[in-house]
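One structure is given below, represented as structure tokens, and several questions about it will come after.
Note that this complex is displayed minus one protein chain, with the remaining chains in position.
Let's turn to subunit A:
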């Protein structure tokens, strides 16, 4: 997250904690933190609390994901010690009024959308956590195959222990934890969404489909970044404006 126009920080630790909390919020479709995607438009920290404005690449970005990110941001901020009152607002969306009213009333998803919603967003979130895991698995396995010059058929019983450490492996372990898969060294890498091992003869196809998932997720992220830059066409279009007037934590 890039901060611009920051006033002299009265409580730099609180500001850092708030920034870190927002960085834990992920766009489920794009599998990237909202802070890196430029979705956090502004952060205002004053003596009463914190007010965060979020924004998205278009007015017609899916309202369910918009709600998820906004409510996740509120939850993450409320966990920051001494933060005070938390206000999260979604700007420039076709459902801004509805979502902002729901967030302010802490109405929950079904309470916010009323009869437009059937159930909570847990299953939707899970669908995209599975996709994120599939993509992360493909990145790790393909990197290993490239570095060893082997094919997937030559690596039956590939376990987490075989994967070299680094950001890609860390990302895979996080995604596995998200969907309830084990992260012990002896755990198999090539598993389906429920952790069932992929049989050796099905491994190439699982990997091939995983590649399509990865390409799709990465491509969407590029597109959304580009659109956000076009929509908020100013000097630093992806920057977050942070204003901190808090006197004490």
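The rule is simple: a contact is a pair of C-beta atoms (placed from the backbone, for glycine too) under 8 Å apart; a residue touches a chain by one contact, two chains touch by 3 or more; residues count from 1.
Methods note: contacts and distances are computed from a predicted model.
Looking at the choices "NADH-quinone oxidoreductase subunit NuoF", "ABC transporter permease", "ATP-dependent helicase" or "Amidohydrolase-related domain-containing protein", the name in the UniProt record of the chain not drawn here is "Amidohydrolase-related domain-containing protein". Note that of A:13, A:48, A:91 or A:116, the residue touching the chain absent from this view is A:116. Between the chain not shown and the residues A:61, A:77, A:141 or A:239, the one that touches is A:61. Looking at A:85, A:148, A:177 or A:230, the residue that reaches the missing chain in the full complex is A:230. Counting over the whole complex, subunit A has residues 29, 57-64, 94, 109, 113, 115-121, 123-124, 127, 131, 208-209, 211-213, 215-216, 218-220, 222-223, 226-227, 229-231 touching the chain that is not drawn.
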